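One structure coming up, written as structure tokens, with questions to follow.
Only a single protein chain was left out; the remaining protein chains are all shown in position.
For chain A:
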Amino acid sequence: MTALLEAYDLVKHFPVRDAIGRKRGAVHAVDGVSLSVAAGETLAIVGESGCGKSTLGRLLLGLIPPDEGQVRFGGEELTQLSPAALRARRRDMQMIFQDPYASLDPRQTVQDAVAEPLRLHRIVPRAGEIARVASLLTRVGLSPEHARRWPHEFSGGQRQRVAIARALASGPRLILGDEPVSALDVSVQAQVIELLRGLISEMGLAFILISHDLGVVRQIADRVAVMYLGRIVEEGPSEALLAAPRHPYTRALRAAVPGGGRRAAPVSGDVPSPINPPSGCRFHTRCPHVEDICRSVVPPLADGVACHLADRLPPFAAVVDRQPNARLVRLQSRFRPQGDAA
């Protein structure tokens, strides 16, 4: 597979200033990240708050310039494009945000919201707009009559469907979803996950999912990159990575997900501040396996994991969650659309 989007050694620091404007340090939001996504592939970027995953997303779409490094989309270097050329490129790269209440304009009808990208990129003549919006709305599980309504008339799940229709309008090749289902109730979340999964595979889209929720990630993503304080600490195929995580941080993340009975909290303390992050391996302040080398030397991402001790760590003690029993599986199958195999 050839990569559609490639990023090399991205660095983004935000200066921190005191009350009178003196520079007092920098937030190391993204610190040397390389990754790639192919057409038809879903890559998840996972991490806790402040790990830099949203900043990385913005860098990948060229919404903010990196301090160092490059982003290539379809072989073209985004950082070299003129502002006008970059805007034209946006047609190919769209974004879905966490909160559809905030990302939709309350004074725009659904018709106008979904038609806006069509106009902006002159995709269909004005006369064809209504039909195009109707087909987009149908595609995301809404009905063409919804076009005349206003965002406030919709539930959270329906609003997110409108946001997805709007993202699809320009016929993008890549979509980035920044926590696209995190604000939704679990039953609605399941519907939107299934919708996204279907659209991605039918349309052959490249999809970048930014999420803190490993369950959602497993449901949608082919590959996962785990971030901690601005760096990727582990990367690999999602199924293998979640079943047998190698980096101590990924292991902690996996073990912390509730669902398998009372377990001791896997790590202590909070994520340190990204202003003046820890030296060496940034996880060393919380890592149960820490050794001297971890405090001073930055571990490179090699063979999918950035840990000095990767070869020597004990095997991951598999986390066993409650399994649904046969009766529950049978009963739950009634909640799937008829004739839908698993």
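Rule of thumb we're sticking to: a contact is a pair of C-beta atoms (placed from the backbone, for glycine too) under 8 Å apart; a residue touches a chain by one contact, two chains touch by 3 or more; residues count from 1.
As a convention for this text, contacts and distances are computed from a predicted model.
Missing from the rendering is one chain, named in UniProt as "Oligopeptide/dipeptide ABC transporter ATP-binding protein" (options: "Spondin domain-containing protein", "tRNA-splicing ligase RtcB", "Protein archease" or "Oligopeptide/dipeptide ABC transporter ATP-binding protein").
The chain omitted from view is touched by exactly one of A:A19, A:A127 or A:A264, namely A:A264. Taking the complete complex into account, A:I193 is the one of A:V71, A:I193 or A:C287 that touches the chain left out. Checked against the full complex, the candidates A:V30, A:L78, A:L253 or A:C294 give a single residue touching the omitted chain, namely A:L253. Where chain A meets the chain that is not shown, the touching residues are 48-49, 155-156, 185-191, 193-194, 212-216, 218-219, 239, 242-243, 252-268, 270-271, 319-325, 327-328, 330-332, 334-337, 340, 342.
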